[in-house]
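Heads up, this is only part of the complex; the chains shown haven't been moved.
So that you can tell them apart, the chains are marked A and B in the order they are listed, and the count of residues begins at 1 in each.
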Amino acid sequence: MAKGMTMTFTVAELAKALGGTLWGDGSLVVAGAAEPDEAGADHIAIATAAKYAEKLRPGGIALLAEGMNPETHGLLAAILLKRPRLALAGLTRRLDPAPEPAPGIHPMTVIDDSAVIGEGAAIGPFVTIGARVRIGARARIASHVSIGDRSVIGDDALIHAGARIAHDVIIGDRFILHPNASIRRTGFPLSRPNLRGSRKSAQSLGLRGDIKAQHWTRIHSLGGVEIGDDVEVGALAGIDRGTIRATRIGRGTKIDNQVQIGHNVILGEDCMLCGQAGVAGSTRIGNRVVLGGKVGVSDNIFVGDDVIAGGGTEIYTNVPAGRVILGSPAVKMETHVEIQKGIRRLPRLYAQVAQLQETVKKMLDKGRPGRTRRRG
Amino acid sequence: MAKGMTMTFTVAELAKALGGTLWGDGSLVVAGAAEPDEAGADHIAIATAAKYAEKLRPGGIALLAEGMNPETHGLLAAILLKRPRLALAGLTRRLDPAPEPAPGIHPMTVIDDSAVIGEGAAIGPFVTIGARVRIGARARIASHVSIGDRSVIGDDALIHAGARIAHDVIIGDRFILHPNASIRRTGFPLSRPNLRGSRKSAQSLGLRGDIKAQHWTRIHSLGGVEIGDDVEVGALAGIDRGTIRATRIGRGTKIDNQVQIGHNVILGEDCMLCGQAGVAGSTRIGNRVVLGGKVGVSDNIFVGDDVIAGGGTEIYTNVPAGRVILGSPAVKMETHVEIQKGIRRLPRLYAQVAQLQETVKKMLDKGRPGRTRRRG
């Protein structure tokens, strides 16, 4: 296949590949996918819900959910699917244009003689690869990437342009690293205050003494970074290496754009960290944890398995397994909802208390005359 | 003009260019601008308000607001301006040193033979440009930039060092892209939970089932990115391409450093997104919207025209046009002010309620047997 060429399939081939049922003319060619009102002649329109199907154009090709009727929309061909969302993942994988680096190793690269590159690699221009690096089979490494000494990367890696992998980083198979991300040389100096609440603030007050007494002293990072299979790290994300032991990212975990993972952090398996989330140094996070966009996690704490933190949540203390949390500081979802309700009703509460004060004052005043009379 | 040389003007030329009134010796030469207490002999001191004018040095050159008196400060020359802020924009544009890439295409670049580069381009070293790319006239592309296959960029583009533009990105005229920003290949997998409040959390609980049942399934991104004329994107900012249709950025919109724009987002015209703001996937934002620093916007919602969100605001639900919002979760500014007042007065409220309880208890006590005895 030529470099940069888009893959094409017949509708019949796609139906088979996606495990769907073919309807109509299976020989039609599909070169891309689009929403119904933007689909061209060689596009398959994604219309797996009724509201999308309304916009289908007659004479087109569509991806429908099982139970929908292709005839209603005057289509030429359709694929009917039992589980449309999962099939969509398959469809987009098949239609995604070929990755950009051309096969082979571009001559304008600087690769150390002691590095071992697996077979079938595609390495773009201006890439640097250090001493004793080992990279598995079928790696696709885009332009401007740098990989430091002794790092090891498994099979089927996809490293996008400008990504930085420092030395002594160990990575599993099927790793995806997006543009300009940095798996970097060193963590942050001496201590990283991420204080909150009374225990932490006591610590901060101690810290202040240090600040006055001395400048920040750098602790160099000797630990590496270890990343399991099937991990993906977003554009402009940063992962710090460990101070003594390695920073670890578990198998199957997905990390979105601009996420920051501090030194010594241990992230479990199948986690999802959304855009701009941050985890401070030495914190441990369990398996299948979801951190929404902009979530912050303090240093040196523990977040249990299956925790889900909504967007913007700030986590300052340990979180037991299975909890759904929200807010700053993070609380259980139900508590958060109750707190928000309480806060929104405050003006009414102030009015009620003022009213009560007034009433009670009147009652007290009324009670007086009697006394006066009794005195008289 | 030599590479890297700073432009110089006479005061008379500058006065004319800025639409201001010349006072004093128009033949003096200006090589730069500075604040009054830092201005050297060939600088024009910016002193458009009285508090800056106090610091003017005799024998200097100054930019003043109309109505100010150059003689008071013993200046040699001055420019008097009706609208100083707008003129300042003009002044700084004129004095900004020439862009860095030297004219012509540096030999140490990798540009596909099928790419079309407009006339007057300046392309620095270590740049890669993919197949069938089209770039308009007078582009200035700094070192280490990569541009993917089939992307199209209009006239007068200014792409700073290390910026990444993936394949299939369509960009208008006068585009500015700052260092190490990434307009990238793919969005984030399957679903991006950015949950908050009850509706979202219900969704999140559903999601958890998915997490246990299966690993995250990647949906590849087939939609591109479409960017209008006069758009600027800050350093280290990330824009994800759409899943099926394109992610869109409207004409005239300015995006600051480290901002994140999720897949399928539609951003209107003349918006301003300040540093570290983030917009999650599939959200639509109207025209002339201002998001302050660190603002977060949830996925799949709608923010109307002319909305202004103050710094740190977190937006979880649709926002009607024209609203000024603050806080987390975002509320109308007036509501936010009322909520903050209510929260700060809480200690007093607790005291008042305790006092009321005490008073009422006393009243109740008074009403009991003792009284009855008196009656009896």
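Going forward, contacts are C-beta pairs under 8 Å (C-beta built on N, C-alpha and C of every residue); 3 or more make two chains touch, one makes a residue touch a chain.
Everything numeric here is computed off the predicted structure, so don't read it as measured data.
Visitor: What is the total copy count for the complex if 2 chains are drawn?
Guide: Counting every copy in the complex, the total comes to 3.
Note that in this section only the chains that are shown with their structure count from here on.
Visitor: Starting from the mean Cα coordinates of chain A and chain B, work out the distance between those two points in Å.
Guide: That gives a centre separation of 23 Å.
Visitor: Could you pull out which chain A residues touch chain B in their complex?
Guide: Touch residues, chain A against chain B: 3-4, 32-35, 38, 46, 85-86, 88-89, 92-93, 95-97, 100, 106, 108, 124-126, 142-144, 160-162, 178-180, 230, 232, 234-236, 252, 254, 256-258, 270, 272, 274-276, 288, 290, 292-294, 306, 308, 310-312, 324, 326, 328, 333, 337, 340, 343-344, 346-347, 349-350, 353, 356-357, 360, 363-364, 367.
Visitor: Give the list of chain B residues in touch with chain A in this complex.
Guide: So the residues of chain B in touch with chain A come to 108, 110, 126, 128, 130-132, 144, 146, 148-150, 162, 164, 166-168, 180, 182, 184-186, 188-190, 192-198, 200-201, 204-205, 207-208, 211-212, 215-223, 236, 238, 240, 243-245, 258, 260, 262, 276, 278, 280, 294, 296, 298, 314, 316, 328-329, 338-339, 342-343, 345, 349, 352-353, 356, 359-360, 363, 366.
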